[in-house]
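Right, one structure below, let's go through it.
With one protein chain withheld, the remaining protein chains of the complex are depicted in position.
Let's turn to chain A:
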Amino acid sequence: MAIFLTKDSRVLVQGMTGAEGTRHTARMLAAGTDIVAGVTPGKGGRSVDFGDRTVPVFGSVAEAVSETGADVSVIFVPPKFTGGAVEEAVAAEVPLCVVITEGVPVHDAVRFRALAAGRTRIIGPNCPGLISPGQSSAGIIPADITAAGRIGLVSKSGTLTYQLMYELRDIGFSTAVGIGGDPVVGTSHIDCLKAFQEDPATEAIVMIGEIGGDAEERAAAYIAEHVTKPVVAYVAGFTAPEGKTMGHAGAIVSGSSGTAQAKKEALEAVGVRVGRTPSETARLMRSALTRQGAA
């Protein structure tokens, strides 16, 4: 098993005919993803040849869903058109929509999040997507740096996700979810923690956070109440100055709220071990699994 995405997921790609869309569709196919359709308005009826597989292109998400039974959409369209693309996927009742695009206006994200409530799970925007190694990949997370296994990972950051997946590749991952670095995202740390807690294939969880907002503090409160599996964490941004955006639009410290220190303390207060570096976090995960194995 895994969370949100399995070998049975039928994936469509919005923006597949664009350069990024084509490139990453090929990579997803190589990772084992069952890609059943591409969607580009005005280009319906064509198809794209990916060597082993020819993927049909539809002019609308609704058409692609009714023709192929797609149940996941991955979005690679420019920021200007992302809001409309997500709303189209929501209207077509696609259960999972993964928004890779960086630079989506926050008002658009607030709007599609509201429209999706109770209908579509949105992951992102500004995220690397998610991967259940050996089964399926929806997004841009490299498949060849890691393996299938028993760790669940949830992160705001793409490259830190890769770093941890690589360091722990010998143990492997059930699913790794990059929830995105924007101020407003569709899926939270808590949503993923809940799913990992319920997933029989996941034995332990790595949570990667960064400065800004209070998602990590909320996650800490949730862990205390609901998560019995071992959780280790890493928080980036201890040296970030106040008021400056550090790359991710959501990574900004305002006054005393949103600091890495506050997040670390909140997590440690509920028994989550927090690594000082990504490598130390990987070591903490190893010892957590060893202890669990001995228990």
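Following the convention adopted for this analysis, a contact is a pair of C-beta atoms (placed from the backbone, for glycine too) under 8 Å apart; a residue touches a chain by one contact, two chains touch by 3 or more; residues count from 1.
Please note the rule applied: contacts and distances are computed from a predicted model.
Peer 1: Missing chain, UniProt name, options "Cytochrome c domain-containing protein", "Elongation factor 4", "Succinate--CoA ligase [ADP-forming] subunit beta" or "Putative lipoprotein": which is it?
Peer 2: Listed in its UniProt record, the absent chain's protein name reads "Succinate--CoA ligase [ADP-forming] subunit beta".
Peer 1: Which one, A:R111, A:K194, A:K229 or A:R286, makes contact with the chain that was left out?
Peer 2: Touching the chain that is not displayed is residue A:R111.
Peer 1: For the chain not shown, which residue from A:L5, A:V48, A:L130 or A:L160 touches it across the whole complex?
Peer 2: A:L160
Peer 1: Of A:E67, A:D144, A:E198 or A:E268, which residue touches the hidden chain?
Peer 2: A:D144
Peer 1: Give me the chain A residues in contact with the hidden chain, please.
Peer 2: Given the touch definition above, chain A has residues 27, 79-80, 103-107, 109-111, 113-115, 140-142, 144-145, 155-163, 166, 181, 183-186, 208, 210-215, 218, 234, 236-241, 243-251, 255, 260, 276-280 touching the missing chain.
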